[in-house]
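Every protein chain but one is kept in place in this view of the complex.
To keep things simple, chains are lettered A, B, C and D as they appear, and every chain counts its residues starting from 1.
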Amino acid sequence: MGKTRFGFVALLIVMVALFMVPIGAQAKTLYVGGTQSLTGAFAEDSAAVLAGIQDYVRYVNETKMMAPWRKEKFPADITLEVLWRDDELKPAKALSIYEELKAKGMLVARISGSPIALALKDRLWEDQMGATSMASGSYLMTPPQSIFTYYPIYTDSCAAIADWFKASWKESRKPRVAYLTADNAMGKSLEIPAMRAYLDKIGYEFVGTQYVPLIATSPPTTQLTWLKQKGVDLALGVMINPGSQPTVKEMVRLGMGPFQPYKMTFGVALPGHAAVFAEAMGKLGDGYVCAGSFRPLDDLATPGIKFCDDLQKKYHPDKRVTHIMYEGGMLEAMVQVEALRLALEKAPYEKLTPKVVLEQGFYRIKNLNTGDISSTPLTYGKGDIEGVDEIRIDQVRNGKSVKVGLAPVHGIY
Amino acid sequence: MTFFIQLVVTGFAQGMVYALIAIGFVIILKCSEVFNIAQGHFVMIGGYLGYTFLVPLGLPVWASLLAAVVVAVFMGLVIERFTLRPLIGQPVLAVIMMTIALATVLSGLATLIWGAEYKAYHGLLPTIILKVGSISIPSESLIGLIVSVICVTLLMLLFRYTKIGLAMRATAEDLQVVQSLGIKATTVYAVSWIIACIVGVIGGILLGGISGANMVLADIGLKAFAVVLLGGVNSIGGAIFAGIILGMLENVAAGYLDPLLPGGGLAQVFPFIVMIIVLIFKPHGLFGLATIERI
Amino acid sequence: MLDVNNIEVAYMKVIQVLRGVSLKVDDGRIVALLGANGGGKTTTLKAISGLLKTEVGEVTNGSIQFNGKQIDRYGPEAIAAMGITQVMEGRRVLEHLSVEENLLVGAYCRKDKTAIKKDLEMVFDYFPYIQRLRRQVSGYLSGGEQQMLVIGRALMARPKLILLDEPSLGLAPLVVKEIYKIIHEINAGVKMAILVVEQNVKAALGIADYGYIMENGRIVLSGPAEILRDNEDIKEFYMGISTVGAKKSYRDVKHYKRKKRWLA
Amino acid sequence: MEKDKNVKLRIENISLSFGGVNALIDVSMEIRDNEILAIIGPNGAGKTALLNCINGFYKPQKGEIYYKGQKITRMRPDKLAKLGIARAFQNIELYAGLTTQDNIMAARHVLMRQNFVAGALYLGWALKEEIAHRQIAEEIIDFLEIAPIRKTHVGVLPYGMQKRVELGRALALEPNLLLLDEPMAGMNLEEKEDIARFILDIYEGQGATYSNTPILRDGIRSIVLVEHDMGVVMDIADRIIVLDFGRKIAEGTPAEIKSNPKVISAYLGEEE
Partner (left out) sequence: MALYSGTFHENYAQDMAVFPTKLHWGLLIIFLILLFTCPLFFSDRILTILTMIGITIISVHGLNILVGYCGQISMGHAGFMAVGGYTSAILYAKLSFPFWAALPCGALAAGIAGLFFGLPSLKIKGFYLIMATIAAHFIIIWAIIQLYGLTGGADGLSVPRPRIGAIMLGTKTNYFYLVMVLACLATLIAHNIVRTRAGRAFIAIRDNDLAAEVMGISLWSYKLQAFFIGCVFAGVAGALLVHYISFASTDQFPFMDSVWYLGMLIVGGMGSTGGAIFGVVALKLLDELVTVIGPILSAAVAPQAAASVAIMSHGLIIIIFLIFEPRGLYHRWEMIKNYFRLWPFSHQE
């Protein structure tokens, strides 16, 4: 008993001590990063994003350059530091993390998933804190607006797929469209009246909605059979990879797909990641459409991708991050650092506040050249949180993700 | 009609896998009265193991299954020895808490070994479409069905006709009596955890073949709980029956009712609704033994 | 054979139950451990069989030796394997198992299949009542039948020493008589040593060779059964026979407390 | 149905079976005012089952039970407790997590009025009520001589003490009819004498000694005692009913029962 009591006291002391540990803050440090969701459904995306942010920040600290293709320099006397915590995709936890990071002097934030976005968006606006976001539902668009995306919102992505599909529609009847989407806030962000209105406007017949678990534990045979029975031509959804892979696999087995006996195209917005999908599924995944996705990591002709590749080679050659959201991390870091740099142009280091960074930083980002990682250069402003103006559409063909089109952003929310 | 039959067939196959996972749960519950929250996590680990043996190591299917079973045996032993054994004689709730902690550790371990990434292995089972008329039967589900039936039969025989089976049933009734007769309760517990791990891991490989290995695979455990309770906690036959019934109901409900509802997702809660209704009328599940209550 | 040396037992390291108990059981003898409730009789048995450890109790002092080997640090399974089987109070049958399965659980640790079969028949010989119920679920047996079943189950383990905890608890006088008769037969037939804990002093001393009286965690009196049977105090306090020799009525019990001589 | 003013509880032809086993077959009996009635019989004769039927814990398939002329056959046990039927159990059924004092207080439940809102705030009359009932509980504790274990959790008490607390808990209900199921099982002579004394005292009432506690002052004039110890039963019971295999085989005064050949062959056995 004596031993256990000693153990308890020791444990308590360690806990208290760790609580008090100050994160060593040197003179003139600015923080980037924010909350991460390293556990939960978005863990794999989040881990890659974190790696991207860390590499980019290291690059800026070492070279004081913003990117190889840019002339602007980051102020030499200021060091950047990545500060992050794992929120486990729990809103309440994200809240206390946000408080902690804010108290540490962080001037930018980040949103790691839809639950976090929903919980923090009002608070961010209240604090006039600008944030980058990995989640991109239409819920971000309704004011207040201080969360900035670097790929189109999901509704715009799906609208782009609808545009693209309609362009190649040959039959005289109206094409039939249905939602086949994840059953969480992200997946359901499609179901807004504006989306339906747009589909009606461009000449679709809307059939209905079917839900697939965020990560499927059984093939969605039922849902797909239903789609088949209703004669659906195009299924739209917001779905992450662990949801879409079994779905497409089951489609093939049921003989559904653009290259199958029953012709149906399945298109999802970005979190379905065409490149990741193609790699995992191979030819089995042929016909899968994904809008808003980034270029594959091996597309070294693109300066931005080359930059990513160089950084990975330089900083962790043996532990290459192969997930495409590494590019997302680069973009998030670029946006955050750019906002800080722009704000520093207008106010001295000591005068920086979240509000200053939001108004003099984020709002002033115009045509930020991302080396073509994002489909267009990023532009933000008051009321414009969607950074890109065009949406890239990829399709899996012969086991490879191929760019099949580019559609304009319609601003559906 | 075709639509309906399709739903029933899919549900049947799906339900069989639920049943398989549920059995692991029943065995532990029977032997040691432990409500094992971590059962779903065994499934998750199984999914990852399947991936490891099939993809990076490139073993054939049978060898992968075998290797996974070996790992499961080891896992069961370790879990019993280091987490459950120290708690013998302690309140049941402490043991339940232990399984919660175990679940946490297993998910952490999985993240550590396999990372956060979603691991797909689609080559495990042939993607053939078996067609009967216009009804298509997923071959994976069929194989799942066969494997489940084999496992379940073996377990039934084990319980009914072997010495260790008798010891397991006796331990389930009264730990002290069994100990006073010289039966090593720890061995019985170890065997039950090993069986639970094996069953979970096999279930995990089957499910992993369908949807890939991922942390969320652990959530299947919840459905298995519903199956167990619907069937009656101490009835293996009940678990099978309930698994199939729930699988079917879930699919039929999703097929017909989901499109009518604004938010969908009925398939996820329907088993629970059915379970509650059944429990109100049959408090010990469909096939559970009523406890002999005396005063 | 069994030698309990001055043991002390505490539960959860706080509540002390036994304060120095010594007793001895010789080969093939029946020894009775008698005394008031809460005196620590059951705890003594559990200390011997090792079941104490499953209830957060432990032997804090003294030693228990069985055939010269110190056993108080072993777990219940190991002690049972050495040949000590406890029949716990309260007729703990395995309710959902059949009578025969219950008995087979008793023989679980034995390897000799033919001998097990023979012993099964032997148990049914001793307890003809339960033979006709062999396929029945034991939870529905009556109290007497259950008591016979648990004794039979202990026999199936072929122990060298059986610890019997209150076999007469809550049973009808006829059944008590019957059970004690059988216990005596078993002792004579199989030559098993038996340590029986009892409230029913008359019944227990009727068959025992030696007896111990226990009060408040201590042995207060011991001796050969025939001597104890004639002890004045035992007659008065445990058998309800006053010094005059006549049985007195419960209606005449006085309100004030009497005192036992040995506690003075 | 008022046939006899003297009858407190009348059982008419009840039969009960479960799992194919007949626990009670066509049993009729009555419990009168001013008597200690003993029910004896071999194990499995249906004594406890009979008490369970009176308590409403089992619902007999056939027959009726009347308490003070009111039909109570299919009433819930808690309602019967409110009507004044209390019970001490064979295998101790105390609330192991509560102290002796709280076990007795818990039995005051039916006599208390406050609900959880009042209790939650613990103001004014809730507090007063608690104290008033605590006083009665203390008198019962005093009466049964269990004051030293007042604040001990009953789970750790020795068997004999638990039996006493069980008796105290039944008393705290202030019943009109007290059912005691083997109150002396597993006790030595000395303890049996104590319990026998308590039962007689409870029956007779203590008069002014416990003037604040009606139950102890006036006594309980109907007590049913299920017991195996023939010595006790013969000494303190006014009337005895013998059950065997679910049937009533005899009824009468102790002297009559002692010499009844049916009873001797089924239960008592020959005196040595």
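Going forward, a residue touches a chain if its C-beta (ideal position, glycine included) is under 8 Å from a C-beta of that chain, and two chains touch if they have at least 3 such contacts.
This is a predicted model, so every value here is computed, not measured.
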Touching residue (missing chain; options D:I25, D:M112, D:L200 or D:I249)
D:M112
Touching the absent chain when the full complex is considered, from D:A126, D:L144, D:L157 or D:L177:
D:A126
Touching residues (missing chain, whole complex) on chain D:
55-57, 76-78, 80-82, 86-87, 89, 93-98, 102, 105-110, 112, 114-116, 118-122, 126-127, 130-131, 134-135, 138, 151, 169, 173
Could you pull out which residues of chain B are in touch with the chain that's been left out?
29, 35, 37, 83, 86-87, 90-91, 93-94, 96-98, 100-112, 115-116, 222, 225-226, 228-229, 233, 261-263, 265-266, 268-269, 272-273, 275-276, 279-280, 283-285, 293, 295
Missing-partner contacts on chain A, residue numbers
1, 4-5, 7-8, 11, 15, 18-19, 21, 38-39, 43, 47, 50-51, 54, 83-87, 89-93, 95-97, 99-100, 102-103, 114-115, 118-119, 121-123, 139, 183-185, 187-189, 319
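Operating definition for what follows: only the chains that are shown with their structure count from here on.
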What is the distance in Å between the mean C-alpha positions of chain A and chain B?
35
When the C-alpha atoms of chain B and chain C are each averaged to a single point, how far apart are the two points in Å?
44
Centre-to-centre distance between chain D and chain C (centres being mean Cα positions), rounded to whole Å
30
Residues of chain C that touch two or more other chains sit at 140
Residue numbers in chain D touching two or more further chains are 91
Touching chain A in the complex: which residues of chain B?
3, 6-7, 10, 14, 17, 107, 111, 115-118, 120, 122, 127, 129, 136, 138-141, 207, 210-212, 214-217, 219-220, 251, 254-255, 258-259, 263-265, 267-268
Using the touch definition from the top, list the residues of chain D that touch chain C in their complex.
19, 21, 41-44, 90-91, 156-161, 182, 185-194, 196-197, 200, 228, 230-232, 235-236, 267-269
In their complex, what parts of chain C are in touch with chain B?
49-51, 53-56, 75-77, 80-81, 85-88, 92, 94-97, 101, 104-106, 108-109, 139-140, 153-154, 157
